[in-house]
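All protein chains but one are shown at their positions in the complex.
Labels run A and B following the written order; every chain starts at residue 1.
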Amino acid sequence: MTRRAVSIRDGVEAGAAWLLAAIWLLPLLYAFWSAFHPSEYAVRFELLAPLTLDNFREAWSQAPFARYYLNTFLLVTSILAAQFVLCTLAAYAFARFEFRGQNIAFALVLVQLMIMPEVLIVENYRTMSQLDLVDTITGIGLPYMASAFGIFLLRQTFKTVPKELEEAARVEGCNALQILWKVYVPLARPTYIAYGLVSVSYHWNNFLWPLVITNSVTTRPLTVGLAIFGAPESGVEWPIITAGTLLAVAPLLIAFLLFQRQFVQSFMHAGIK
Amino acid sequence: MLLTPAAILLIAFTYYPAVATLGQSFFSAGTALKPSVFVGVENYSFMLDDEVFWQVLKNNLWYAVGTIPASIAIALLMAVWVNGKLPLRGFIRMSYFTPTVLPMIAVANIWLFFYTPQIGLIDQVAGVLGLTTYNWLGDPDTVLTCIIVMTIWKEAGFFMIFYLAALQSLPPELEEAAKLEGAGRWYYFRRVVFPLLMPTTLFVLINAIINSFKLVDQLFILTKGGPDNASSLLLYYIYEVAFSFFDQAYASTLTVVLLVSLAVIAIGQFVFLDKRIHYR
Partner (left out) sequence: MFRKLKTLIGGAALALGLSMNAPGAGAVELTMYYPVAVGGPLTKIVDGLVADFMKANPGIKVNAIYAGNYNDARIKALAALKSGKPAQLSVMFSIDIYELIEQGAIVAFDDIVETPEEKAWLKKFYPSLMENGMTQGKVWGIPFQRSTIVMYYNKDAFRDAGLDPAKAPATWDELVSMGKKLVKKSGGQTVRWGAMIPSTGYPYWMFGALTKQNGQVLMNADGNKTFFDAPATVEALQFWRDLGNKHGVMPSGTIEWGTLRKNFLEGKTAIMWHSTGNLTVVKNKAKFDFGVAMLPAKKSRGTPTGGGNFYIFKKSSPAERKAAMKLIRFLTEPGRTAEWSMKTGYIGTRPDAYQTEALKKYVAGFPPAAVARDQLKFATAELSTYQTGRVRKLLDDAIQAALVGKKSPQDALGSAQKQADRLLKRYR
């Protein structure tokens, strides 16, 4: 192939990649357009349309977003904390101890990768109402706290830790939990970060189960709040809905834009296994 | 001992409910006046007669067929591009990945606006081009496609990441060697890269299949399963039966179908992956 043909081909490819990127960003760009302009420009695209923050003010006053933020924040952090503890312990057991039925137990754990809590909303709702946990943040988080994905990921990481390090610690008189805390956890830091980011973005965005299990403002996370806020019967204006949408995604989106490399690498790290 | 806390939660929220679902599916829905009784396979025979169930199952199949290959192909293309030497690569990668971090429910609000007849973006563009406007979500022939397109948009960037990771782990000498041999780019990709990506493709494929059962959030905003169930999916139907018809028994029966489908896929994966394991 001639050099010229190659450069044309590269140009075309770059163009196509760019076009796809533009298409992929379009919905978000539109949301910004609509949210920052008065409602009469929501469907009219004029370059010089006046900018406004009114839509955000309206959205903020029409729905208790502050409370929703708090709920989502509590939800994500409590899930993450519990996942770290539970998955670390379980992964450690699978990685460094031998016990009868280990393989079967591990296979059973992996079942949850397939049968995720979303699938079992009906039964889990019954369980939650028996435990009196309907409409509580604990109720939203509980089914996700023992995460097969987390156990799997940490187990793989723990397995790569050299045995000598563990033995050295044991010689110094550490017990199993101390070894875990002093040797394994620090070495698995990248995995924790990766898993943490995946978990946070998953639960920040999760909708179906929280919708089922929550009934009131005091427990609803942002996604459910947004769905109710933007529900057709609520009679809310378009630009206000998009403003609310941006409010709901803002923290995660900003974090993503700032730590883009970290995000992408974390997801990659979590996915390689 | 270390396993206990995780085991309790897994039992309580995965194994027990999976088994209990099966049990529930043999009982009738209870109310205060009519307590739940054992009805055998009545729920199942009701299901076989239920037109909506078959429709939903068919939709789910099309949804899977529509989203899985397309999103995997696009993801692979994206990964190859982003892994190459394009100008502003970082920005492009960000654009592709952004939908992944946004909540489905939020972006559905935006997409609803794209699809809205007359005032929506698609129809406005069509208007400029002199095409007639179209009721995208109001027509059973197009509504599922609309849902599929949006889902591909949401998923592709996520899958891209896995391919990107795999591509970056390929030794660079491989491409050098291929070049020395005079292999074309397409040939190199088809005969060298793609087979090496097989484990990733399988992994992504499994994820995509699970998602095709699990991703129903957008329906709550876009269509509520309509018109006339043309865009309803199995999990959405289960939600509807359980929480707006209050028929937990029938919802359990439908859940059993979902569980069985997932189990079949799991077994398939097991058998299939076993054969391919030498790639690792």
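The rule we apply is simple: a contact is a pair of C-beta atoms (placed from the backbone, for glycine too) under 8 Å apart; a residue touches a chain by one contact, two chains touch by 3 or more.
As the structure is a prediction and not an experimental result, all values here were calculated from the model.
The chain not shown here is touched by just one of B:N83, B:N135 or B:S261, and that residue is B:N135. Remark: the omitted chain is touched by one listed residue; of A:E13, A:D54 or A:D135 this is A:D135.
Although one chain is not displayed, subunit B still touches it through residues 31-34, 52, 112-113, 116-119, 127, 130, 132-133, 135, 137-140, 223-224, 226-230, 240, 243-247. Where subunit A meets the omitted chain, the residues involved are 39-40, 42-43, 61-63, 129-132, 134-135, 215-217, 228-229, 231-238.
FYI, only the chains that are shown with their structure count from here on.
In this assembly, the C-alpha centroid of subunit A lies 17 Å from the C-alpha centroid of subunit B. Interface of subunit B with subunit A (complex): residues 1-3, 5-10, 12-18, 20-21, 24, 74, 77-78, 81-82, 84, 86-87, 90-107, 109-111, 113-114, 119-121, 124, 153, 157-158, 161-162, 164-166, 168-169, 203, 210, 213-214, 216-217, 220-221, 235, 238-239, 242-243, 248, 251-252, 255, 258-259, 262-263, 265-266. Those residues of subunit A that touch subunit B in the complex are listed here as 13-14, 16-18, 20-22, 24-25, 27-28, 30-31, 34, 43, 85-87, 89-90, 92-94, 97, 105, 108-109, 111-112, 114-127, 142-143, 145-146, 148, 151, 201, 204-205, 207-208, 211-212, 222-223, 226-227, 230, 238, 241-242, 245, 248-249, 252-253, 256-257, 260, 263-264, 267-269, 271-272.
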